Every structure is written in C-alpha cells, then in structure tokens.
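Missing here: one protein chain of the complex. Every other protein chain is in place.
Take a look at chain A:
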Amino acid sequence: MNRREALKGLGLSMGYVIAAPTAIGVLQSCSGKEESWTSVFFTEDEKHVVKHLVDIILPATDTPGGLDLNVPQFVDMMCNDTLKESDKELFHQGSRFFANEYQQRVKKDLGKSNKEDVKQLFSLYFDLDQAEQDQVKLLQSRSVENVSGEDMKNFTIYKFLLMVRSLTLLGYFTSEKIGKEVLSFDPIPGAYKACIPVSEVGNAWTI
C-alpha cells in the first residue's frame, strides 16, 4: 500500500467521524440580541456593566468586536461553569465594590451606566505605568486569606475586572468567526515548514 492509498482509505473512516454531531458552542447557538438572553450567573448590574467592559476591552473596528460575538453571554456561562464557589463569591464582591466606586464618582447606579462613564472608571484601573502594573499583579498573585482589609477592595475589583478581561479574550479569540475569518486557519497542516516569511501567513495561526 503506498501513501496515497493509505490516505484514501483513512479518508473513508474519517468521514464517518466527521459526520457525527459535534458540540455546538454557545456563541453559535445564540444569534439574538444581547437583551434576549438570561444570565445564569451575573446579577442584573453585572450583566449590564459586562456588556460595556467587553466593548471597552475588544471594541469593533474593521474586525468584529466582542459584542458582535456575544462574548458577554460566554463570560456569564464560563463564570458559572468553571469558577469555584469561592472565586464566584470574589467576582460578585468585586463587582459590588466596582459599583460603589461608580456610584461615588459618577453619582449613578452601575445598572444604568453608559459606556463612556464605565470607560473612565476602567481606565483608572488599567492605564498604569509598569511599576503600578507590577504591583497589581503582585497583589493578584496572593490568595484571598493573605489580603488585608485595606487591600481587599482593590483586590476584588481587579479579580472581577481581570476575570472579565481574560474570559473576553478567550471567548473572542477561540470563536469560530475569528478563528476562521480573521486568524490564519490550518486545522490539518499535513507538512511542516520550519522557517518561512511571516508575509506568507499573514495574521497569527488560529492554533
């Protein structure tokens, strides 16, 4: 049997498998508007503000933004399914502290916030110089038992915001649309080329 025949034979058995139903990602299953979904984890305030946060973290440009891919619903589902109870509690605690900050600065409820106001508050936490960023990371690397009263507010606010941020990146960059239409998709390369110009590929490989 030569290699071509071997591949042909294999194709038959693979076809069988490809035809089997695959899990449908939550993003594909919900094409409706943001308002049409019910959260499984977020409070009403969180559902409202996460929409703005996702839009701030990955806005639409000539490529789709996080909202175009229903990332808020994905973040809600992931928090519900993958966070431990203690981390869920930290998330809620952080969002409450964030709401308090918002209330104090903007004099409005977080549940009625608009994107611009949220972005202003968000930038206070994220537009930092290197030394400040390192401090944030150091604090985040601690476990909650080792965080004292004064630091607790910042600690939980960052837990909340950074969890939204990382799940936003995950939901966006592992989505089918970005994976197939924006990044360079090559599920079965077949051969390996060790060193080629970036220009031959373009954007980063999907995987």
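Going forward, contacts are C-beta pairs under 8 Å (C-beta built on N, C-alpha and C of every residue); 3 or more make two chains touch, one makes a residue touch a chain; residues count from 1.
FYI, contacts and distances are computed from a predicted model.
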Chain not displayed: protein name in its UniProt record ("Cysteine desulfurase", "Protein-methionine-sulfoxide reductase heme-binding subunit MsrQ", "GMC family oxidoreductase" or "3-isopropylmalate dehydratase large subunit"): "GMC family oxidoreductase"
From A:L58, A:L90 or A:V118, residue that would touch the chain that is not displayed: A:L58
Touching residues (missing chain, whole complex) on chain A: 1-3, 6-7, 10, 13-14, 16-18, 22-28, 56-59, 61, 63, 65, 78, 81-85, 122, 125-126, 128, 133, 136-137, 162, 165-166, 169-171, 173-176, 179, 182-183, 186-201, 203-207
